[in-house]
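Omission of a single protein chain aside, the complex is shown with its protein chains in their original locations.
Labels for the chains are A, B, C, D and E, by order of writing; each one numbers its residues from 1.
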Amino acid sequence: MNGEVELVPGNSLHTASPEEGRALAVRLARLTIKLTQPDAEARTEARKVYANDPAALLAVAQVVATEFATIAAANDYWR
Amino acid sequence: MNGEVELVPGNSLHTASPEEGRALAVRLARLTIKLTQPDAEARTEARKVYANDPAALLAVAQVVATEFATIAAANDYWR
Amino acid sequence: MNGEVELVPGNSLHTASPEEGRALAVRLARLTIKLTQPDAEARTEARKVYANDPAALLAVAQVVATEFATIAAANDYWR
Amino acid sequence: MNGEVELVPGNSLHTASPEEGRALAVRLARLTIKLTQPDAEARTEARKVYANDPAALLAVAQVVATEFATIAAANDYWR
Amino acid sequence: MNGEVELVPGNSLHTASPEEGRALAVRLARLTIKLTQPDAEARTEARKVYANDPAALLAVAQVVATEFATIAAANDYWR
Partner (left out) sequence: MNGEVELVPGNSLHTASPEEGRALAVRLARLTIKLTQPDAEARTEARKVYANDPAALLAVAQVVATEFATIAAANDYWR
């Protein structure tokens, strides 16, 4: 763990399915943001911005796509 | 699933063809956006922005390219 | 196909040469943009912006580089 | 080392777990920033901006995702 | 070729050395830009912007890094 913030839930990249792998990708991204902005209220405010700013929505999608690439490779693409 | 939102349609990265793989890449990107902005009307508004803002169009293209890289590898490039 | 828009011309990532692979990378990017902005006239306007905005030119180059990475791998780098 | 700044803590990409790999990804990113902005006070100011600017938070998340991809591959995904 | 613009000089990703591979990465990026902005004078203007805008310089560096990743893999890293 990095101080108080857990960065990889369950400390594993292994997931049972693509759906779970995708959820993990989302959580990894959120935990980086939690590490950078530890204040929960400030993150709630930021999330409102993401949700209503098209550029931010696409930036979120880019981060999740990047995290998912790693998780998918780690799981050998659930083949 | 992540709460109410399905993140990987069919819970598989396997597709029969590049065309279907590309369509899946587009859907993965859209589902990340749906997770971040669950309100359908707000997404419709955002999509209008994407469609008419050159920078946003290119950001969409970047996300889809990144998602497609993973799906193509998962399908061994449909060789 | 994704509704009316074809996303992968020829439904294959295989090309005879790097030059053709590069051209495919450009077409994949353009087809994502066509899917997002189906109106041909609006795309023509957007392309004028790309062509004259240095930041947009570089964003185009980034997307094409990303698409090409996938196509090059799919063709085993034409070795 | 690059002048006075260490760029890879422990001079290794090997970590015992995904959690430690993720922490290393964060440190690699911070050390690049330290190399570019050696003044500690200026970095503290910059970090306040990251923490309160949604676009910057997402840019941090993108960098960490990219670093983590390399570290995960280096550790064969801790399989 | 894509109309009048050659996209991959020599129609090959093979180079004799990393130095030549890097030069090819730069040329691939420039040829994408040439395809998007065929007017030589407009490109000269755009290049002045790149050269004097820190954000654009970094965007150029990002594109070249991405192109080089593909070329380096194509050459098996010149091992």
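Rule of thumb we're sticking to: contacts are C-beta pairs under 8 Å (C-beta built on N, C-alpha and C of every residue); 3 or more make two chains touch, one makes a residue touch a chain.
The structure displayed is predicted, hence computed values, not measured ones.
The absent chain, not drawn in this view, touches the displayed chains D, E throughout the complex.
Screening E:Leu13, E:Leu35 or E:Val64 for touch with the missing chain picks out E:Val64. Contacts to the hidden chain, counted on subunit D, fall at residues 1-2, 6-8, 11-14, 28-29, 32-33, 35-37, 39, 42, 46, 49-50, 53, 55-56, 59-60, 62-63, 66-67, 69-70, 73-74. Where subunit E meets the chain that is not shown, the touching residues are 17-19, 21-23, 26, 47, 50-52, 54-55, 57-62, 64-66, 68-69, 72-73, 77-79.
Note that only the chains that are shown with their structure count from here on.
Note on connectivity: the fewest steps through touching chains from subunit B to subunit E is 2.
Taking CA atoms, the transformation carrying subunit A onto subunit B includes a rotation by 60°, reported to the nearest 5. In this assembly, the chain whose C-alpha centre lies farthest from subunit D is C.
Chain centres here are Cα averages; for subunit A and subunit D they lie 16 Å apart.
Each of residues 50, 55, 59-60, 62, 66, 69, 73 in subunit C touches at least two other chains.
Of all possible chain pairings, those that touch are A-B, A-D, B-C, C-E.
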